[in-house]
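Let's look at subunit A:
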Amino acid sequence: MVGLISALILIPLAGAIALYIGQPKNARTVALIFNALSAFYALLLWQKFDATAPGLQIAERHAWIPSIGAEYLVGVDGLSLLLVLLTSLVFPFAFCAQRLERGACALMLVMQAALYGTFTAQNFVLWFLFYEMSLIPAFLLIKIYGGENRDFAAVKFFIYTFFGSVAMLLAFLGIYFAKGTFDFATLAGLGKSGLLTGNLKWFAFAGIFLGLAVKVPLFPFHTWLPDAYQTAPTGVSMVLTGGLSKMGVYGFIRLLVPLFPNEIKIAGPWLLALVVCSIVFAPLAAWAQRDLKRMVAYLSINHLGYCLLGLFAITARSTSSLIDTQAALSGVFLQIFNHGITAAALFYFVGLLEQRRGLRGIDDFGGLMQRTPLLCGWMSVAMFSSLGLPGLNGFIGEFLIFKGSFAVAASVTAIAVLGLLFTAVTFMRAMQSLFGGPLVESCSGFSDLIRSEKLVIVPVTLLMFAIGILPQFIFNIFNATVTHMARLFA
Partner candidate 1 sequence: MNSWITSNVWLIPAAPILAALLILAFGKAARRAAAPFAVIGQLTALTMSIFAFVPTLHSHGFRSVQNFTWFTFGEQTLRIGFVLDPLAAAMLIMIALVGLCIFVFSIGYMAEDKNFSRFFAYLSFFSGAMLGVVIANSLLLLFVFWELVGLASYLLIGFWIERPSAAAAAKKAFITTRIGDMGFFLGILWLYHRSGTLLFYDGGRGCLESVGLLALGASATFIALLIFCGAAGKSGQFPLHVWLPDAMEGPTPVSALIHAATMVAAGVFLVARVYPIFLVGAINGVTPSLTVVVWIGVATGLMAALIAVAQFDIKRILAYSTVSQLGLMMVSLGVGGVAAGIMHLLAHGFFKALLFLGAGSVIHGCHHEQDIRKMGGLRRLMPVTFSTYAIGMMALSGVPFFFSGGWTKEEILHATSQWPRSHIPYYLMLVGVFLTALYMTRQIIFVFFGNRRAASEHVHESPGVMTIPLIVLAVCAILFSVVLTPAWPWLENYLTGYPARFDPHLLIQPMIIVSLALVGAGVSLGIWMYRRAAGSDPIQQAQPALFRFLENKMWIDEIYDRTVIALAAIAARFSDWMDRYVWDGLVRGVGAIGHFLARLTTGADERVINAGVDEGTVGAHGFGRLMSRRHSGQIQTYLGAIALGMLALVLLYAWLG
Partner candidate 2 sequence: MSTVAFAGIAILTLAAALAAATLQKLMHAALSFAVMFVGISAFFFFLGAEFVGLVQIFVYIGAVAVLIVFTILLTRHDVGKVRGFNWSGVFVAVAVFGGLVWTISKTKSLSIVPQQIKPVTVQRIGELLMTNYVWPLQCVGVLLTAALIGALILVMEEKS
Partner candidate 3 sequence: MPTLSMLLVVSAALFCIGLLAALSRRHAIFILIGIEMMLAAANLNFIAFWRFAPQPAPPTGVMVAIFAIAIAAAEAAVGLAMVIAVYRHFRTTNVDQLDQLKG
């Protein structure tokens, strides 16, 4: 009998195999059917999930390679469930965004399975397997289906992330030889008293940090991201930002913070400095971009920076009170989810523009408001959500993060607020030159949103509003986990 989570992981894989063997004509439809199935399972998981219990739930445990302490252990807590739901949401969204070829659809499904695995695995070996498994389809998707400059971007992406992964693997081997276990929960329990000693401690910390920082990415390990996001097809960019980048933040929460609480306290100021650089420099760089996709990519770095700001602020200082810790953690979780939706939506809109115009430079458009008011209106909603306008989803997460981090690191937070301002400036400039001014001739033939596009964008936007106005249903997923983790970190 296959468990619920295993089924969730296997469904996209089955879809990929079906696409490969069956060679169906309409690959996207098949992929969407499998997505619907996995979404159904994800909802089932949500339904079975007991939101009041803090620990691991619906776990499946099988022996795998006992000699090295590797076992097949999957399960969900609030954070994992949140990310599983996000994955189930972003992938159909991405499939709807673009008519991908059969091979690309199969690769996307493999990536989806890997993401489900990453977010549910509770044993390092298994987790790492899925973590790396997502890398290969991402590489191939960029390399084969990417746009201009794809070879360079793909290799850079691969080498970069792979380098980070190797560092992390080495670090974990070190931990394994010291402690003899790969189990997350056991390791987290040992983390308090210090996992390792001497220089090895810092070596392991740096290795894991590097691996995750590249993935998120955190300044200054982010330079692969603009290239990769820029050249990848729209759907892949959406998945990269909506799913893959979350693996890094998830890793920080699940691995680095529980395993190295003492080291983070020492390295805290440096980490916060990097985060602030991420938050301030990324939107500034976004402002200077001419390519819309690159712009959104940079803003993505900025938004993930907020997640890490909250996380590092509460873990870097031992003085943080319970309310601040819980606020920051809730904010981080919510921000993860929000960013997944919002950034994917932004890439979706850039894709729509590119589809209509063939180009996506910010100067290639102008006066769209006259020609395509609906497109502009819905795109503005996504932009306002991204810049943290109250009433939309971005605001609550950011408010909670800043609330938590302000209490412990006021000066850092004050600088980070600049990031909010620069994000607004960037979006304002984009709106001005895309929507405003006289209608550019090359845009005069644009069609407004068609029915199928509306069907995609309206539910997503409604979700943004729902989270922005009545967020309780999202908080319910992870409140118990937040409480539990806050005790752990305190």
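Selection criteria: all candidates are chains of the complex that A comes from, given by their letters.
Heads up, the rule we're going with is that a contact is a pair of C-beta atoms (placed from the backbone, for glycine too) under 8 Å apart; a residue touches a chain by one contact, two chains touch by 3 or more; residues count from 1.
Everything quoted here is computed from the prediction, not taken from an experiment.
> Thinking of the complex as a whole, which of 1, 2 or 3 is in touch with subunit A?
Considering all copies, subunit A is touched by candidate 1.
> Taking the touch rule as given, give the residues of subunit A at its contact with candidate 1 in the complex, in rising order.
149, 151-152, 155-156, 159-160, 198-200, 203, 219-220, 222-224, 226, 281-282, 284-285, 287-289, 322-327, 329-331, 367, 369-370, 373, 384, 389-391, 395-396, 399-400, 402-403, 406-407, 410, 413-414, 417-418, 420-422, 424-425, 428-429, 431-432, 435-439, 470-472, 475, 479, 482-483, 486
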